[in-house]
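Only one structure is covered here, and it is reproduced in the block below.
Removed from the display is one protein chain of the complex; every other protein chain stays in position.
Order of writing sets the labels: A and B. Residues in every chain begin at 1.
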Amino acid sequence: MGSRSFSATVTNRGGELSSLDESLPEPTGAEVLPGESVRTSEVMSSLDHHEKGIPTSDAGLGMTIFDCQDVEVFYGSHQAIRDVSLSFGLREVTALIGPSGCGKSTFLRCLNRMNDLIPGAKVGGHVIYHGQDLYAPEIDPVQVRKRIGMVFQKPNPFPKSIYDNVAFGPRVVGMEGDMDEIVERALVRGALWEEVKDRLDENAFGMSGGQQQRLCIARALATDPDVLLMDEPCSALDPISTGRIEDLMSELKERISIVIVTHNMQQAARVSDKTAFFNVELAADEKSRTGVVVEYDATETIFTNPSDKRTEDYVTGKFG
Amino acid sequence: MTPVTSTERERVRTDLVRARSARSAREGLIKGILVLAALLSIATTTAIVFTLLQQTLSFFGTVSPWDYFTGTKWTPLLAGDQQSFGVLPLLWGTFYLTGIGLLVAIPCGLLAAIYLSEFAKPRVRKAVKPILELLAGMPTIIFGYFALTFVTPTILRGLFGIPVNQFNGLSAGLVLGILVIPTIASVSEDAMRSVPSSLREGAYGLGAGRLQVALRVVFPAALSGIVAALILGASRAVGETVIILIAGGQEPSMTLNPTQSFQSMASFIAATARGDIPQNTLKYETIFVVGFTLFCVTLLLNGISAKVVGRFRQVYE
Partner (left out) sequence: MTGAQIAANALEGIRHGERKRLAAQLFNGFMYGAIGLAFLALVALIGQTAVKGLPGLSLQFFTNFPSRINPSTSGAQSAIVGTVYLTLLTAVFVIPVGIATALYLEEYADKTRWWNRLIEVNIQNLAAVPSVVYGILGLAFIVRGPLGIGPVLLAGGLTLGLLVLPVVIIVARESIRAVPPSIRDGALALGATKWQTVSRQVLPSARAGIVTGVILSLSRAIGETAPLLVIGAASSPRFNPSGLNDAFTALPIQIFTWTQDPNPQFVDQAATASIVLLLILLGMNGIAIVLRNRYEQRW
């Protein structure tokens, strides 16, 4: 990818993509609690002074946060992905799309070394983050996960209070400061504060699925990561909850970089600046299936004018 | 590629490698403690095998293994010519009484399991299952008391008029059976319930009745689990001590007559090994050699059961 910048891509939902917007109803009904009128972005601006070290100006735009070179993953003797070379821009949303089993999630889990936890998984190549190879021997994977947050496919709150869910990350990484304040800030950034501020002691299992997922996002934000990895975060949610999370993503993008795996091409088109299309390649023996990157470009280009036939077939719904 | 500023890069770098050694030392220490705990169970087995084997070898230094395994008289506590170390009467007592027990427990346990799994309403099953588990955990000493004070005088002598000794194999065996009914019923019910309901529905669809489905479809499909349950029950009966000690008497015998007194391997150990038994005597060593024999028998039963269950898992999981 080199140093090409994609900052001038579809960040607003204009042009041809606007039709997709209509499939997304405005948030109404069950999830909107009475009295919720404060827009998340307004609250966020008042909390700006909490942000340490991460510039909020446009200074960083066009820079690269991740530079992956020839990443490959083996599960035992099976090669799950190979030759993945992608670089992600600072404070951009990058979508990874492709058919099932193409290794998108596997690749995503390389970015915060979650694959380390799978017995028999082996990662090759380089994942350069802020100029540092995350797979260098001196790197502590625990510190990596602290800086690079992750949200999973199925909401996975801890069976504890809402407060304890959010406070868990700051506590284990030893964050300093007033915990109440840290929890509030995270919940505000997760667009959940207004809904839950009066019931922080209640068990998170009592929330709706959409709320649980936003809690998981807030929980991930509590440790001030500068990247958020999202593994199909909306696949278990209804359209209204999905819409709220997509809104949230575009707000979060002002400060952090997001990499999102999604099955939903409309979602990729709505939220992302750049899109990488993964596909499955059959090995010569037609038995083992390995994921590769077919095409990586500005989201608009991928969806309107892809250069590869397979990409075109996939985004137009011919397979997948 | 445009990197971020070099100071930011440096900050990230120190952040990512920070505290690694101190933390991994702590995590390693914790893992070490957990490993030690896990090794305790290995140490237990080693200690069991070591102590049993050591005294057994010492025993076989005095008594020939041939005499031990083929002798039909077990009188280790007698003196001089009367003393004999043939283990067969103890093995016979163990398996004969287990056999009487299984004669009671297999039909009762399996029929109860079939009832619970295929005939009972869910409400009944939910009420009966915990009771079965409670019974399976009932102290065996109470069963022993029951055999001695009720089954022998009231049932066998009174109700059936069988001229049994005060200590007899029939009473002990029957109560052994009652003891293992809950185990057999509970474990084989689990096995039958894990038969996929699609199998049952298929049979019902072909016009089979409830009984046919239970006996011709569910029972064979769950057979390996049921066999494992039976072995588990047998293994409990083989290792059971106090029922036989209290109600079965303390005289080893090799007769088929269940009104006589019997001794099993376990009940011999409990009757002989008390805190005051003198060490480094042949009498002391007999406990270990019989204990080792019992240990091997139960290990064998457990091994067979594990094999059977292993096959059973392959089918449904």
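As a convention for this text, a residue touches a chain if its C-beta (ideal position, glycine included) is under 8 Å from a C-beta of that chain, and two chains touch if they have at least 3 such contacts.
Given the structure is predicted, the values throughout are model-derived calculations rather than measurements.
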| item | value |
| --- | --- |
| Visible contact partners (per top-of-document touch definition) of the missing chain | A, B |
| Hidden-chain contact residue, picked from the options B:Phe60, B:Phe95, B:Phe150 or B:Tyr204 | B:Phe150 |
| Contact partner of the left-out chain, one of A:Thr64, A:Gln79, A:Thr94 or A:Asn112 | A:Asn112 |
| Footprint left on chain B by the chain that the document does not show | 23, 26-27, 30-31, 33-42, 44-45, 47-48, 51-52, 55, 107-108, 111-112, 114-115, 119, 130, 134-135, 137-146, 148-150, 178, 181, 209-212, 215, 235, 238-242, 245-246, 266, 269-270, 273-276, 279, 287-288, 291, 294-295, 298-299, 301-302, 306 |
| For chain A, residues in touch with the removed chain | 112, 114, 117, 119-120, 142-143, 145-147, 149-150, 152, 154, 156-160, 168-169, 172-173, 216, 219-220, 222-223 |
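The definition used in the following text is that only the chains that are shown with their structure count from here on.
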| item | value |
| --- | --- |
| Geometric centre distance via CA averages, chain B-chain A, whole Å | 53 |
| Residue ranges of chain A touching chain B (in the complex, touch as defined) | 1-3, 5, 53, 60, 62-65, 67, 87, 90, 129-132, 134, 138-140, 142-144, 147 |
| Chain A contact footprint on chain B (complex, rising order) | 1-4, 8-9, 11-13, 15-20, 23 |
